[in-house]
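After the structure tokens below, expect a handful of questions from me.
Here the complex is missing a single protein chain, while all its other protein chains stay put.
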Amino acid sequence: MDFVKVAEEQRIAHIHLDRGRSNAMEQQMIEELQQAIEAVQKNPGLDGLVLHGKPDFFSAGLDLIALYAYNEGEVRQLWYTFLKLIYTLVAFDKPAVAAISGHSPAGGCALAICCDYRIMAEGDYIIGLNEIPVGIIVPESVFQLYSFWLGKANAYRFLLEGKLFNPQDAMKIGLVDEVVGAKSIRTAAVRQIGKYMQYERNAWRESKRQMRRSLIAQFEADHTDTVEALLKRWWSPASRSILKAIIDNLQQGSPR
Amino acid sequence: MDFVKVAEEQRIAHIHLDRGRSNAMEQQMIEELQQAIEAVQKNPGLDGLVLHGKPDFFSAGLDLIALYAYNEGEVRQLWYTFLKLIYTLVAFDKPAVAAISGHSPAGGCALAICCDYRIMAEGDYIIGLNEIPVGIIVPESVFQLYSFWLGKANAYRFLLEGKLFNPQDAMKIGLVDEVVGAKSIRTAAVRQIGKYMQYERNAWRESKRQMRRSLIAQFEADHTDTVEALLKRWWSPASRSILKAIIDNLQQGSPR
Partner (left out) sequence: MDFVKVAEEQRIAHIHLDRGRSNAMEQQMIEELQQAIEAVQKNPGLDGLVLHGKPDFFSAGLDLIALYAYNEGEVRQLWYTFLKLIYTLVAFDKPAVAAISGHSPAGGCALAICCDYRIMAEGDYIIGLNEIPVGIIVPESVFQLYSFWLGKANAYRFLLEGKLFNPQDAMKIGLVDEVVGAKSIRTAAVRQIGKYMQYERNAWRESKRQMRRSLIAQFEADHTDTVEALLKRWWSPASRSILKAIIDNLQQGSPR
């Protein structure tokens, strides 16, 4: 794998996102991450996973620069693959903890909220679902996932304005569970997995599946209508020009 | 229209409720409001709506004095029309803000919670769903709508006792988003619509529809059973005598 690295230690899989400076995700990286998670799910020698980013960035979300250059077929495939990744992580039934080492907007936040527990690094970082300011439609399934943690009212309010949060505010609204110094994230994540692992593992996993049934059903459903609406919006002149402006800004300010 | 006035300004429709002192709603007013909202939905020259009441009253809800005099067919028609109005406002996909200028119990509160954002005037005003004390059944759809903003536990608790809130308490529980002086409501409402309008409008609207899918489905469902149960209760001697007592009180204390 090029963009996802997996290390195993004491029955825990540490999956490290590793693409460029900001872990922005494109087709290959999403596929690799999907395969890595499935492998942990299937491996009886592994009891849980920690999802890691890199210093200052957990993940910047989808790689808009790469996606902007995709043709119609590639963009369609990207969205189906990304929704399948989210489904796989939502349906993952062993303990999963997100070690949010830095910025985690949009798709980065989406990965984090699939996990059972989120630990974020202290610092001037942002997290949240900001699809609307980027001109991307929020699918119902993603709203339900955000609502699971924030409640419907706050999920609705924050999504309508694409609100982003610093670590402390994210903790206040229930978006992250713990804020620690960057150097302590891994230890805190392993400690939390350990808490879950003290219980009878099959009862724990079946309970997790039971409690996520309606979420899993949301992501298992047919996404054709949602993806086609997303694509129609994606290729509209208005959205293209928003994307172009964001990309110009990204390329000027912060070379990857 | 007699009881609903619409003014357009800078691509925003200002819908003013205008019936008597308290904006109590009967058949004609509900139909007019329904038509006004549909017209804003369809008009490509309009980007959002603000729903206004009048000084001291946003809306007192359904006009119990008028309804008390309705015959069986009229009451049945009233309830179907009112549920259709709520459906239309729940499914309205442009930005909608309630400018709650005063009292907003029962049906007045129902209108307000269909909107995306609620601004309430400071003062000795009440807001909340108080159907049960009036002897009216709370339909599941209305519970789900109240729960969307308050969470299920609080919606359940408050509905079971028909609890009403002053503006500050309403803000604490998430029933309103902002409390301002009466003279500042319009400005605050336009400012909030402007916040929403800065985003690509099609992505915003499709996202709003996605996030309201389960609410919309609740109000799209067949209401026959619910309305028949409501009517059975409505015509029962116990409910008639509660209504009579409320009406006597209204007519003595506060002429409309």
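Of note:
The letters A and B name the chains in turn, as written, and every chain counts its residues from 1.
Operating definition for what follows: a contact is a pair of C-beta atoms (placed from the backbone, for glycine too) under 8 Å apart; a residue touches a chain by one contact, two chains touch by 3 or more.
In this text the structure is predicted, and so the values were computed from the model without any measurement.
Contact with the undisplayed chain is limited, among A:76, A:157, A:186 or A:208, to A:208.
The residue from B:95, B:108 or B:139 that touches the chain not shown here is B:139.
The residue from A:26, A:47, A:63 or A:116 that touches the chain not shown here is A:116.
When the omitted chain is restored, the residue from A:58, A:87 or A:148 that touches it is A:148. Counting over the whole complex, chain B has residues 131-133, 135-140, 143, 151-153, 155-157, 159-162, 226, 229, 233, 236, 238-239, 242 touching the chain that is not drawn. Touch with the hidden chain on the side of chain A covers residues 116, 147-151, 174, 177, 195-196, 199-204, 206-208, 210-211, 213-214.
Keep in mind that, in the parts below, only the chains that are shown with their structure count from here on.
Superposing the C-alpha atoms of chain A onto those of chain B requires a rotation of 120 degrees, given to the nearest 5.
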